[in-house]
Structures are given as C-alpha cells and as structure tokens.
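A protein chain is absent from this complex, but the other protein chains hold their places.
Right after this comes chain A.
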Amino acid sequence: MIHSLFLINCSGDIFLEKHWKSVVSQSVCDYFFEAQEKAVDVENVPPVIPTPHHYLISIYRDKIFFVSVIQTEVPPLFVIEFLHRVADTFQDYFGECSETAIKDNVVIVYELLEEMLDNGFPLATESNILKELIKPPTILRSVVNSITGSSNVGDTLPTGQLSNIPWRRAGVKYTNNEAYFDVIEEIDAIIDKSGSTVFAEIQGVIDSCIKLSGMPDLSLSFMNPRLLDDVSFHPCIRFKRWESERVLSFIPPDGNFRLISYRVSSQNLVAIPVYVKHMISFKENSSSGRFDVTIGPKQNMGKTVEGVVMTVHMPKAVLNMNLTSTQGTYTFDPVTKVLTWDVGKITPQKLPNLKGIVNLQSGAPKPEENPSLNIQFKIQQLAISGLKVNRLDMYGEKYKPFKGVKYITKAGKFQVRT
C-alpha cells in the first residue's frame, strides 16, 4: 500500500526518507512542491496529488509534511489515518514531533517505521506494543547505553501482539496504582453579528492516564450517558456492553490514551459561556477605522473563564492598529494582518476591553467585510454538556487504585462574526 515516505520541512528540505518496497527517487517530491507552490499557504496543499506514475498522499503536522508515495488504489483515509498515527508515535516517543527531534533520533525513527509497516501494510501501530519493541529514549538511558553499549531495542519480544488484548503490554507493575480520566469538552460555535448562535455543538473526549498493575478490568459509568449522541471508542472498549448497558467496560492499555470521543446531541441547547460586544467600522473615503471589543462571561456559569485569547485576521487594507487594552496584551502583525489579544482570566466586575484606531492604506477601498473574531478560552472543573462520571469499578485485581476525574471545557472552533 504505502510505498515510501518523505518528511519535508517548511523550507522544502527532504530531511528523511524511508522505502518499504523498491526505492522511489526523491524527484517524485517535485510534484508535491509544485502543488505546494500553487496552494499559496500550507493549509491548502491538497492531501492527494496524482503524478504520472504515483499518487502522493500527505498530511501536514507540526510544521512537517509527511508525504507518502502510493502506486495503486487505496482508501486515502487509510493512508492519512496511518500517517497521523506515525506523527502521534513520534510525539509520544520524543515529546514533540519536530524536525530536530526526528533528526536527533533518526535510528529510533527508522526502527519504528520498520515495525509500523511491512511491505507498506500496517503491522504494529499500538503504542504499548511498539514500546516493548523499541524503548523510547531518555537522557539517562542514552548515557548508560553509550557507556555499556546496551541498546534501545527491547530484548524481550512483545507478547502483546500475540495476545487477545494487543493494546496492553504484559507484566505491568506499579507501586502506586492510579487511574485518571480527563473529560475535555470543546465548544464549536458560530455566533452572528447580533450575538445569536448560528451553530453550536459540543465535541468531547475522555483522555485517560492509567497506571495500574496486572490485568485490571475497568467499568466506567456515567450519571447521564444518554447525553452522548455519537461515540467512537478505543478498541479496548467492549462495544456490546455499551450498547446494552451504557457502561464503558475495558481492559485499558498502559499509560496515556484516548478512551472515547463523543459528540453531544445537537438537539440539546449548547450553553455559550462568553459573549462578545464589538464595534468595528471603517469609514468611507477615510484612511482609518474604529475597533472596540469587550469580552464578558455569561452569568449562569459560576466558574471562571480563563486562558482567553482572541485572534482576528484583519482585512488586507489594514496597515496598523493603535489600540489600548484594559487587560492583557495585544500584538498586531502588519505582514500577516493578524491581531492577537491575550486576555487571560475574565473577572465579571471589570470586563476586558480592547479599543482604538485602525489605520488603513490610503486610497484603498473600504474593506467589504468586518473580520471574524476567533476566541479561545478554558473553564476548569466543568463539562459544559453536564456530563458526569458516576463511578469507576475495577475487577480482576486486588489492590485499591487511586482514581481521579477532571473536567475541562474549552473553546473549539469558536467564531464570532462581526
């Protein structure tokens, strides 16, 4: 399926190549560069590019293009999903998926790629199995290795791949047994000029960090499971149990993993935790405009809205902005025309405001449209959908684990039209 992989940085250098079948020349990437040039910005490079003899399927992650070379029909999502899994694995192993990290760990990268695909078909993609095959680097280990000459390659061969629970490694042992669940919800919304909601929905995930010895069998139940309209599962979850009882029953992988992703039924009204008052105007036949934005919390929340950041792509005609903020700091990049206002925490008594003058290129026509405001925020200890974990039970092991659930609500793609 996947013939070769090229990693390309933003300046167009191919800094890694790997072939699972015969070697394909680097020159195939020229077609990619051509498409990249045409697309103007990285976001618009088409993920699938046909060339005379191959097809290129690529993803863009962390300032790196992962360009795979395909020769025959294959579901494009298969390749895309796999490439993201590769990037996830790098992230997991090296703490970041960057050109430097990949170059510094080129041998581990190669060993990983070798295990993840055989003849272009995925072989081992579970992080638990890979970590048994190839140990992730640590500073201590690389020092020890260089002295003793021992290696990063596991000398015990993984049993997980052969078992009926391939996602969990065998022989897990902890002195402190802990299970943490983060319920993270993101609000995607489009708010129109007048402040009413055009579209809003909640997308949630439960990310888990499980450090439990042996073979724990967990059951996680919710107070209000019916809220979850559409759910996708980690393979460890017993689907039938969810179907019949709405309980998440599973033998977890060891370490960090995403247990479920879900969408909250669009029938439910989504509470929008912030409001934005805005006055942005450009005068006809004048080289200036006014900008005045206030962000406030909606009363009914009772929790603090923090980590508030506003980004605005100003129209091309904007030369500069002279603003004053009552709180936080703002920057305006005259090249990209991006205004960023880092607000921080909102205190209801004194609402953050940013206002001032917009300088336009003289002679240029008045901008057609006011820009949209993209808002980020965070609310701790709250799942905006109202989802609540009821209890976590453990079977199969005798010890008492420490259990914890954390809730957090964030802005997803949250956009205010002005």
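Quick note on the criterion: a residue touches a chain if its C-beta (ideal position, glycine included) is under 8 Å from a C-beta of that chain, and two chains touch if they have at least 3 such contacts; residues count from 1.
Convention: contacts and distances are computed from a predicted model.
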Among "ER membrane protein complex subunit 1", "Tax1-binding protein 3", "AP-3 complex subunit beta" or "glutathione transferase", the UniProt name of the subunit that does not appear here: "AP-3 complex subunit beta"
From A:378, A:403 or A:417, residue that would touch the chain that is not displayed: A:417
Omitted-chain contact residue, chosen from A:55, A:282 or A:377: A:55
Touch with the omitted chain, as defined above, among A:114, A:182 or A:207: A:114
Contact partner of the left-out chain, one of A:125, A:340 or A:359: A:125
Chain A residues that touch the omitted chain in the full complex: 1, 14-19, 21-23, 26, 41, 43-44, 46-48, 50, 55, 58-61, 70-78, 80-82, 84, 106-107, 109-111, 114, 118-119, 121-123, 125, 149, 151-153, 155, 157-158, 161-166, 188, 190, 198-199, 201, 203, 215, 217, 219, 229-241, 243-245, 247, 249, 251, 258, 261, 263, 266, 313, 315-316, 365-369, 371-372, 374, 395-396, 412-413, 415, 417
